[in-house]
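With one protein chain removed, the remaining protein chains of the complex are shown where they sit.
Up next is subunit A:
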């Protein structure tokens, strides 16, 4: 210590650290809690699942290493390809449909001043409702007359009743509908926030330039909403790729049926792991789902970087 330095009580470890070192220490003290938590709850089990996917563990016998056996089995499993197809159908239909509907609602709701908060709440309530309760109500909607409202409406118009959940072609869209409906509130809120973030002077300048509503939408609103759209596309894609509770509860007697036409990957993993107790095989399926989600996330980063 030089003679000009301020007098500092020596001996305490903290006092001997530089300001920068103290800041780093503080930062890591706070970061330690989430790091330990995520390490133990998220990352460690993830790594375990990778390891497990190379074994034939069934909970009773000790796990034996089987190499890529589970993955080979997956490749030739017709059920897996059926499930793979279903999962992507949920994604490919669900994401654009839900985004278009929620954008249209947000676009017009943003201009409504009358009971704006109330209407927005109406759209948001399904997002807060438990999937189980919602799925059961929608199950009733799809029942034949006299229980089901949809079939009642169809017959009223003179259209034959539809099997909905009991049809191999109609069941998947029938399950997708409440899933889309449930997510709308959230997407509408995010879209409105995105729309509100666009300065009104952009629209005013366009009005003075005499540009039409449609051109404003296409040339100004949508390009400026791109970050919001990218976020919602990725967020809802991940949601549809992981769809489970709607499917599980809508066809309660035969989850994923009829004839596996509505079964998504997560349900297959659940059944493989906890019905067949085939942990290694389920882990391999989990790894595949992980890879798909990772790929979607990477595409998201790509699109964001284009800006």
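The rule we apply is simple: a residue touches a chain if its C-beta (ideal position, glycine included) is under 8 Å from a C-beta of that chain, and two chains touch if they have at least 3 such contacts; residues count from 1.
As a convention for this text, contacts and distances are computed from a predicted model.
Enquirer: Which of "Sn-glycerol-3-phosphate ABC transporter ATP-binding protein UgpC", "Beta-ketoacyl-[acyl-carrier-protein] synthase III", "Outer membrane lipid asymmetry maintenance protein MlaD" or "Molybdopterin dehydrogenase" is the UniProt protein name of the chain not shown?
Expert: Its UniProt record gives the name "Sn-glycerol-3-phosphate ABC transporter ATP-binding protein UgpC".
Enquirer: Which of these touches the unseen chain: A:23, A:85 or A:207?
Expert: The single option touching the absent chain is A:207.
Enquirer: With the full complex in mind, choose from A:215, A:276 or A:297 the residue touching the hidden chain.
Expert: A:215
Enquirer: What is the set of subunit A residues that contact the non-displayed chain in the whole complex?
Expert: Within subunit A, the residues that touch the unshown chain are 199, 201-202, 204-212, 215, 219-220, 223-224, 226.
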